[in-house]
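Handing you a structure now.
A single protein chain has been omitted from the complex, and every remaining protein chain is retained in its original position.
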Amino acid sequence: MNGLISVLRSVRERRLATIGLIWLALVCIAALGAPLLAPFDPLDFDPLARLAEPGWPHLFGTDHFGRDTLSRAIYGARMAVLIGTGSVFVALVVGGIVGMLSAYFTKLGHLLMRAVDVLMAFPALLLALVLMTLLERSVVNTIIVIGTVYATTTARILFGMTLKLKGEVFVEAAICSGAGHASVLFRHILPNLVSPLLVQASFIFAFAQLQAAALDFLGLGLPPEVPSWGNMLSEERIYITRAPWLLIFPGTLIILTVFSMNLLGDAMRDSIDPRFRKDVKGV
Amino acid sequence: MALLEVRDLGLAIAAGGRLLPVVRGISFAVEENETLGIVGESGCGKSLTALAIMGLLEDTAIRITGGSIRFEGRELLTMAPAERRALMGNRMAIVFQEPMTSLNPVYRVGDQIVEVLRQHRDLSTSEARERTLRLLEMVQVPEPEQRVHSYPHQLSGGQRQRVMIAMAIACDPRLLIADEPTTALDVTVQKEILELLQDLQKRMGSAIVLISHDLGVIAETCDRVAVMYRGTIVEEATAGELFANVAHPYTRGLLASIPPADRDVEWLEAIPGRVPAVDQEIPGCAFHPRCPFVRDLCRTARPEGRDFAPGHSIRCHFPREWRT
Amino acid sequence: MTAPLLQLRDLRVHFRTGRGGLFRRRRILEAVGGVSFDIHRGEVLGLVGESGSGKSTIGRTLTRLERPTGGEAIFEGTDILALTARAFRPLRRRIQMIFQDPFASLNPRLTIEQTLAEPLFIHRLARDRSEARDMIAETLELVGMDPDAMKRHPHEFSGGQRQRIGIARVMIVKPRLVIADEPVSALDVSIQAQVLNLIKKLQRESGVSMLFISHDLGVVRYISDRIAVMRRGKIVEIGDRNRIFDSPRHDYTRRLLASIPRLPPAPN
Partner (left out) sequence: MLGYALDRLLTLVPTLLAASLLVFLFVRLIPGDPAAILLGDAATPEQVAALTRELGLDQPLWKQYFLWLGNILEGDFGTSIFFGKPVLAVIADSAETSILLAVTTMGWIVLIGVPIGILAAVRQGSWIDQATSGLAMLMASVPTFWLGLYFILVFAVGLGWFPSSGFPSITGEGGLLNLRYLVLPSLTLAAPNAALIIRLVRASMLDVSREDHVRTARAKGLHPLRVAIKHIFRNALIAVAGAFGFTFAALVSEAVVTETVFSLPGVGRLVVQSILRRDYPVIQGVILIVVVFYMFVNLLVDLAYARLDPRVSLK
């Protein structure tokens, strides 16, 4: 808890990071209140208003089916938040458990970390592509795939950090006091990993946006009918000259969101234990 | 004219928009051929003083708030950076505490010595290499022909410190600052290094400022001793005079705190309390909260430096109170 | 004379350095090469040596932070080196360790109360929090600290205070053997004297046995009844304190003693 407070404090001290935080809050609001905020149904075709320029009633214009860009973008925020938090969750839970246990129980760890090594022999995007080939295009599968890709790096990072903590004198002192495995892991090691994990989470969130957009672009991410920012860019890219708003708008949304998350992660990183600063590397 | 003259030097640490004084106007002088020992506990400002003399406070949070440092008659604090660099590693040099980390890990030790020679002397590479070998012989590194090709991590702590010393004396400095040069070393190695420093001084005639927390090291090596407490020199005299006639309660407390190896002591007479935090202002004498002989005057008036005996100065209202 | 509290017999500890492989030899380093000594009840055995002599490894092996490659350590009749980790846990209460670095030995996330209560609950020495709190307050006073300190976090304390807390953590479980691994070498001289006095006082009052590990001969002389001098993983000389200092037999001991800078006595 203390860690969280100090992290938030460090964010507040940086003006740019605060702006990033505000932007992310707006994205979250859009995601939660999409049905209320969106002026149109994001899937509704309006054949009479195809590729309409920004104006009234389509504030940000329409795409080549005549769907309202603003409404799709608001629903896209939903996908962004879902994919981001989902990937972070998968990566941190899977990677966290594997990394922490591997470092703590050395024999098991040797085996598990070799498995992680094998997965890390596949470059990130390639691994995502391969996994997507095996799975149907869906929101859940996209989350699983991106989460898995970052679970490997998270496991590596956590392995290293846990190993460092395991060698700490206060952990040895706890062992000398008679503390058991559970107590050492959850009382002495884990709480000291919360802030670095938070930083790692923010970077994964940011990367996940870019990865998801890339998968969408390649036609291997979310199903094409799902209104995500990546799909919006992917479907409308041939209209880049005729209807530039179709690319500028969702592109800017992605950039702002990723940039904000990176800013946030960067600000938080400066507040964490200097020992771990090198472990959590963002952009 | 002394070789080095420090006058009213003030240093402060910049923290949260404030300047917290850490060295509060200290003055001392060092002559050629002389070893001055500065002793004190961590945080007393002794190492920062060394860095200030060497000009190594740039890019740190430490600011020089006043005073002057004159070296060979020239004021260092107002000197142009290039001019000052021409002195560093040349006319004045420093040996640091941590021989493990003070050498660049990616270069061979020989090359690191050659670098300083080529910086300040007009030598060809082969001349510099030749001189490097002789320097390593001077500091008694065994098998110097092989050792010049070693990387720092291949040497023992003692050997690394010898390399550091060789690097420091490469250009025949007039002033050598040794900042806790033996603190990271074992006692047997410490003895060798201290003997080496004394031996080199005899040969080169330079001045040494030896900074240490260890009164024993200071007592064995120095001609004159300055005792620092919380940014001030509280007592200064020749080593013989100081240890024969300790006058400041802090100096006495320090001596009494160290468990001697040559006699039995039942209980140590420890100084009570601890050094107040940097941001804490202490009225009167800085040592009064811990002083066993404190009186009212000590709580209100800051003692000025004065001569306790010829060549023995002290900052204390009631010196040698334990006698009365 | 009753049986010693601890009998260490032919302790050997080896470390592997670096990662070996098919094409590179892995080096085996002998940290402790056959060390034997006894510690009697109520006795302080000083273990002195230079860095790399293996003195800390012995202490760490006795608290099972390091695995030995051979030898036995009979503590109150059981060979603690042969026990499983699980079987050794109840014995941890009896063998406690004071660490060198007071800044690293306390979990920064826990309050002093949480840190000190941990061993009490593990070893079932306190039934509930209020009983634990009473015991903590008592122990904090014992080490010269204000009981209010228990509400605070380690970063609010100085090095000397933290080392007092470290000592409190050890004393609170009423151990039979305390291993003190360079407990004062990270402290400033004036604080070192305070902590040394405290350790000596607590040892005298509680009658606990102690293995006091240090590189500082003065410190070892001040605190120990008997002294063992170590060099390169072996004990070169062991004996009563005054015998070691006044008539050292081994060359190395003599060299060590001759290396200590002489210190003028404090005026009275």
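Labels for the chains are A, B and C, by order of writing; each one numbers its residues from 1.
The rule is short, and it goes like this: a residue touches a chain if its C-beta (ideal position, glycine included) is under 8 Å from a C-beta of that chain, and two chains touch if they have at least 3 such contacts.
As the structure is a computational prediction, the values presented were derived from the model and not from experiment.
In the complete complex, the hidden chain is touched by one of B:Val116, B:Val275 or B:Cys291, namely B:Val116. When the omitted chain is restored, the residue from B:Val23, B:Leu87 or B:Ile314 that touches it is B:Leu87. Considering the complete assembly, chain B touches the hidden chain via residues 54, 56, 58-59, 85-90, 93-94, 96, 98, 101-106, 115-116, 119-120, 151, 153-154, 164, 167. One chain is missing from the display, and on chain A it is touched by residues 16, 114-115, 117-118, 121-126, 129-130, 132-134, 206, 210, 213-214, 217-220, 230, 233, 237, 240-241, 247, 251, 254-255, 258-259, 262-263, 266, 278, 281, 283.
In the analysis below, only the chains that are shown with their structure count from here on.
In terms of the distance between Cα centroids, chain C is separated most widely from A. Chain geometry summary: the mean Cα position of chain A and that of chain B are 52 Å apart.
Centroids built from CA atoms put chain C at 32 Å from chain B. Distance between chain centres (mean CA atoms), chain A to chain C: 47 Å. Residue positions of chain C in touch with at least two other chains are not found. Residues of chain A found to touch two or more other chains are absent.
Chain C meets chain B in the complex at residues 50-51, 158, 160, 188-194, 196-197, 200, 215-219, 221-223, 241-242, 245, 255-268.
Interface residues of chain A facing chain C in the complex, by the touch rule stated above, are 2-3, 168-180, 183, 187-188, 191-192.
For chain B in complex with chain C, the residues that touch the partner chain are 41-42, 157, 186-188, 190-191, 194, 213-217, 219-220, 243-246, 252-265, 267-272, 274-275, 290, 320, 322.
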